[in-house]
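Down below is the structure, laid out as structure tokens.
For this view, one protein chain was removed and the others were kept in their places.
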Amino acid sequence: MLDIFIIVICAAILLGGVLAVVLSDVLMASVSAGAAGLFASLAFLLLGAPDVAMAEAAIGSGLGIFIFLYALKKAGYPGKSDR
Amino acid sequence: MTALPVSTVLMVTGFGLVLLGYSAILIHRNILKMVIGFSLVDSGIAIIVVALGYVQGGTAPILDADTTAATVFVDPINAALAVTAIVIGFAVTAITLAYAIRLYRLHGTLNVDAFTESRE
Amino acid sequence: MSALHLHPLGIYLFGLGGGFLLPILYQVGKRWLHAGFVVAMLGMTLCAVVPALSVLQSGETIEITTAGALPPVSINLRFGPWEAAVSASATLAAAMLAISFWQTIRTKYVPLLLFLIATMGVNGLIQTRDLFNLFVFLEILSVGTYGLLALSTSRAGVQAAFKYITATMVASALVLLGAVLLYKATGHLNIDLLIEAAPPLAAPIAGTALAMVLAGFLIEMKPYPAGGWGLDVYETAPPPLAAFLSVVGSAGLIFALGKLLPLYDQALGLLTVGAALTFLASNLAGLRQQNVFRLLGYSSIGQMALLLIALAVLTDIGANEVAPYVLFGLFVNHLLAKAGLFCLAGALRARRVDQPLSLAAKPALALLLGVFVVAIAGLPPFPGFWAKWELILQLAEAQRPVLIGVILIGSLFEAAYLFRWFFRALGPAEKSESEEADDALTLQDVLPPVGFAIFLAIGGAAGAMASGALTISTVLPLLAGAALLLAEPLPGRIKAVAMLAIVAAGSLLLPRPEGIAGLFGPVLLAGGLVIAFAGMAWPGPRRGHYPWVAVLLLSIQSLLAAPTGLAFYTAWEFVTLASAFLIARREAARGEALRFLIFSLAAAFCLMAGFAMIAADAGTRSIYAIIALGSGDGLGVALLVTGFLIKAAAIGVHVWQPGAYAEATDDVTALLSAVVSKAAIFGLLLTGYLVLRSQMEVEFGRTLAWIGMATTIAGALLALRQAETKRLLAYSSMSQLGYIVTAIGLMGHLGWVTALYLVASHMLVKGILFLAVAGVAHRTGSSLLADAGGLLRAMPVTAAMVAVALLSMSGLPPLMGFGSKWLLLAAMMEKGWAELAIAGAIATFLGLWYMVRLFTALFLGPPAAGGARGEASPALLLPQVLLVGGILVLSFFPKLLMEPVSAAIDPEFAATLVWQGQSLETIYGLWDPTPMMLSALVAVAVLTLLWWTAVRDRRVVPTARAALVSASPLPPALMPPLAITFWRGVTAGTNRVADTVRRIYTGNAQTYVLLTLLYFLAVAVALPLIPAR
Amino acid sequence: MTGRTVHLGLSALALAGLAFAFSRLVGAHVEPTALGQLAAGYIRLSPEELSVPNVVTGILLAYRSFDTLGEVAVLYMVAASLGPLLQPMDNPVASETPRLSENAGEIIHSGHFALLPLIGVFGAYVILFGHLSAGGGFQGGAIIATGIEFYMIARVASAINVKAFSALESGVGVLFVAVGVFGLVFAGGFLDPRFLPAGELGHFVSGGAIPLVSLLLGIKVAAELSVVLERFRG
């Protein structure tokens, strides 16, 4: 049972990662990266690392996205994409 | 079920995330995308660290009422290291973003190719 | 633990506690902020330095545990002798840098606290024994740096900071992953336990992990080709911050790598190769660098790579006894000198390498900059010199000639670009007065560099003591120089007298050499003093002249008396430096001084490498023991001979000489030509002794003799083409030294006696000629042959002096030149080298020709337009008279010289030569001189007749004179400037390679990240492939 | 653009190389069935020596608290650096989007009164019970910082008093170091939490100074993260 969960979660993490790389919109990309982090914290929870899960959820994906959003605003978003 | 152990699946994910992060850093010219790449690398490393500490059938290394001698724990050291790594990763991401903003203010662009004033 | 007892843990308490407290103090008041910073910085420094002293004294390691548990469970720190030494010096340097940083950071609390915590981070990197903790401290240093880089607000500065962050993030990610994977593979994070477990490099997990950690730390040290981001930061950061990164930060990084080194026993070769590549490439790239700070960055990276080479190689060859001495010497040299350079360059607002900074007008600053440049270039008396010498000798013992080559070539490049900058900086700046006023230096600007220089001097003395070179021979020249430096405010003539007195008295204190050195000693001392007396003719203050002359003359005495290779080499380098600085005193001569210095250093490095190989072969470092053993190392001897020949201006490598002689001040030229050039001859003679004992005598001699003869002829031909008196004499000097080299190449008693005779003769003659020419130039205001003429009446004494010198030099009877040429031809015929003898005769003829040309141009014919206003000054004439006296004495009583010469040489030949027991008179008797004598006399008669007829016919004289003065011996097409073309080509080629090397640094952050990743991959691929030694 | 092509080609090479190295690592990975010696030691020692059932907290706040101290220093340095870094520059090219001055709306504004106490309580719980259950200073501090972020969203116009927050984090940092020194003076070494009584395993008041350290850490992290957020917002 754990296996299936983990595989699904991992797929979600990787999907988030791929989206973060592929999406040309920086806002979408940063949110995808945050989603990957959120799924990662779920995986941590399942794998017996609740402390890490909390840290990742709160710091890595939670506050991480916030500073990205602020940075985007300061950097003139929505601006031209790099492609 | 599946032949792969849980921690291997997680490791593949972690390394995959690291690779994705580096590909973002190397391919995208937008420095904000590069920073996103770095934060993906950080997440990936955290996943790898936790995966490396996983013990088959292990539970969180927190002793409570239902802990018995037979209880298997996952490695607490990896968890501790992962927490440290996440916090440091966040800190470094924040400062990188600050530099990205600074660059944007000075140049009005986020394109990394524009930032080559000193070279050779 | 009592409060008074300083413990290294205090570094962290002061660092963090102080760092945390600063914002509060800032809100209380700025004064409190400053006080807090000073207390914290001081506390940290004391907590590093005081325990370090006691640890170094007792040799006992302080182990620091945290959390009340023992190491594997908790993190522990170690404060052993190594840690103590590096921690203390790095913290001290940081504290000194804080002074020069003060103006920039005092108003804000953020840079202050970052500086404090970053310094603490460096200490942590040095002391911690836990791998993950190492990562944490690495991050502390990195984040502190990132924050401090916010101080550079220029566009390029912000860009550089961003590049720096991206690249170091890759590096620290590698370290982190590697640490965790190593924990997975071995179950340890404690470095001692990891080393004990010795994880195999070939294992999939442990091996990759080790590669990650190694690559991470290597990348942090900005290796070629993955270090461009570091250079950008060095270029754009505030200088004290760049200095901090370059010395304090690097100290922590290389120490961290060093303590992990036992994990990489198998990979030392890889490390060496990588570091050697970095060393060579960054010094090569530095050659083309125009930005001063980027230049210092290249040098900095090069120095760290050198340290890494030394670390890896000394570990590899197990030279544990000398390792601390070499490593710490190199480290502390870089630490102090580079920090000083960055601070000083910052204080002087240096930007571009070719920008003059008016340093010649600010002697104290020039001295300071000179100290740092000399130290970085690895020259005595600074710690890097002693360390590098020992390193090269160790490498030679371990049979690593390629590595020696890499180190010396890289060092040569480094010296070249640093001294180029230094000489440029001496020049007068094009600035208005108000700008000058803006540039006034504050105490904070000057204090740290002065401190670094003082520590360098102390370190140099300590290094000399450790290497056994702290003898009176090494110290006395420096003391004399320093004493005269203090006397600089006095009037010039008083300083001249003081200098002569100090040199004369000092030479009595120096050990008295024996054998041929005992002959060279008094001759060169007397000649040197006499010529140096001519300095009286320059009445000005002549700042910087007398100290260096004293160093020069005394060092030559030390060189002659040197018992060991190190003593010889040290004195040799003192001579080189003193000569270069003397030449560089004239602004117009600085380009030539640089060329002189580069060729001299190349020569010196050849000597160092050659001696190292021979000493390794012989197993001793005493010069005379080596000669007695007769080493068989062919490459070593070849290198020695090359080195000495470069300094003797042999054909092909003579290009440094004419310009330097022509551009230097006149009395300096006289000293260089008459006295200094003899040091090379002395070295060649020593090498000759060595060769005599080994089995390669014949080929060596023949080669040397022909090189010498080619030099003689080429020098004479070139002298004939010169339009300037000093240049003519310079080529004549080259030509005459060629004779001496030929004589040494004869490898026989007679040849060597001749060589020594020629040494004395050349010294006297060239002393006279250069001083005479100086007198003429003083009076006529020009050194062109075309501008002079008809001075016979105005300057009769000078003319007489030149006539005597002319006769003596061109080998006409009855003066001593005749005797020497005579002996030389005799020796050649005795060897059966007839071709050489013919060539020698031609050379003699050419020599006569250019001397007659000089004399005619100066003294005969109609008086030139400028005209002379009387005889040269007595200060110039008196030395000439004394030297002429010497010529006359030696001409008429040759035994005065011949007998001691023979006596000095005889014992050396006793074992190998058939000359045993035969006196010089017998030798004369063996070969009939009559035909030679007759032909010479005939030639003289014919020439005199020609001259006489020419003089008598008033119409002929001007035409004949003009023809003689402007005549060219060969059509220019037949004398292509081969050597100059060749060296130009070498320079251009080097520059082209340097440009190619630099091109990889595109300035793009993405490129740098890519390069760091590729660097890691290269390490990962190479690491398991390196075979076990 | 040959330079770009070369860059992309080499990037592909580097990524492929990394992928290969990583695949070797994954291939060699064997999931263990038991803990290593050191980890097992911690599981045994943490309850015994420290009376801390959450071994991760035991490691983070006691055995490897030197790491934690360093980590706090990193966060602290970043929070401090952001001030000068994000200050408006003298020579900007791009102009800033001005900060919104209007309020966030009635619903959010009212909502934050309801939610903030909840978040605060949860954060405090995570901090204070870090030694007994999952959590600790870092995590709790981060949660509180999220609450503060929420406050920032709800009250767009209000500024966080950065001065007060940085004074708070500084003061707490000094206290942290002081606690470390207490450990040095009254217990086994620097950062040893056992200068306070160990208490009974599983009780709230137990684990020596670990709850205290956790509290300090929580406040410090919360303050630091808030400063970071405010700097980015401002």
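Going by the order they are written in, the chains are A, B, C and D; count residues from 1 in each one.
We take it that a residue touches a chain if its C-beta (ideal position, glycine included) is under 8 Å from a C-beta of that chain, and two chains touch if they have at least 3 such contacts.
Following the convention adopted for this analysis, contacts and distances are computed from a predicted model.
> Considering the UniProt annotation of the chain absent from this complex, which name among "Molybdopterin/thiamine biosynthesis adenylyltransferase", "NADH-quinone oxidoreductase subunit K", "Dihydroxyacetone kinase subunit DhaK" or "Monovalent cation/H(+) antiporter subunit G" applies?
UniProt protein name of the non-displayed chain: "Monovalent cation/H(+) antiporter subunit G".
> Can you list the shown chains that the hidden chain touches?
Result: the unshown chain touches D.
> Determine which one of D:30, D:93, D:118 or D:164 touches the chain that has been left out.
Here the residue in touch with the unshown chain is D:118.
> Of the residues D:104, D:124 or D:212, I need the one that contacts the missing chain.
Missing-chain contact among the listed residues: D:104.
> Footprint of the hidden chain on chain D, which residues?
The list for chain D reads 104-105, 107-108, 111-112, 114-115, 118, 153.
Basically, only the chains that are shown with their structure count from here on.
> Does A-D or B-D have the larger number of C-beta pairs in contact?
Comparing A-D with B-D, the pair joined by more C-beta contacts is B-D.
> Can you compute the centre-to-centre distance for chain B and chain D, using the mean CA position of each chain? Integer Å is fine.
Distance between chain centres, rounded to whole Å: 15 Å.
> Per the centroid of Cα atoms for each chain, what is the distance between chain A and chain B, given in Å?
10
> So what's the Cα centroid distance for chain B and chain C, whole Å?
Here the centre of chain C sits 49 Å away from the centre of chain B.
> Give the residues of chain A touching no fewer than two other chains, as numbers and ranges.
Answer for chain A, listing residues that touch two or more other chains: 49-51, 55, 59, 63, 67, 71, 74, 76.
> Enumerate the residues of chain D that touch no fewer than two other chains.
Counting only residues that touch two or more other chains, chain D contributes 7, 11, 14, 18, 25, 29, 36, 38-39, 42, 54, 56, 60, 64, 67, 71, 74, 77-78, 81, 85-86, 89, 91, 94, 96, 134, 136, 138-139, 228, 232.
> Help me check something: in the complex, which residues belonging to chain D touch chain C?
It comes out as residues 3, 7, 10-11, 13-14, 17-18, 21, 24-25, 27-29, 36-39, 41-42, 45, 49, 62-67, 69-71, 73-74, 76-78, 80-81, 83-85, 89-91, 163, 166-167, 169-171, 173-174, 176-178, 180-181, 183-185, 187-194.
> Can you list the residues on chain B that touch chain A in the complex?
It comes out as residues 1-2, 4, 6-7, 9-10, 12-13, 16-17, 20-21, 23-24, 27-30, 32-33, 35-37, 39-40, 42-44, 46-47, 50-51, 53-54, 58-62, 73-74, 78-80, 82-83, 86-87, 89-90, 93-94, 97-98, 100-101, 104, 108, 110-111.
> Under the touch definition given earlier, write down the residues of chain C that touch chain B in their complex.
132, 136, 139, 142-143, 146-147, 150, 155-156, 158-163, 165-166, 169, 172-173, 176-177, 179-181, 183-184, 189, 228, 231-232, 235-236, 285, 291, 294, 998-999, 1001-1006, 1009-1010, 1013
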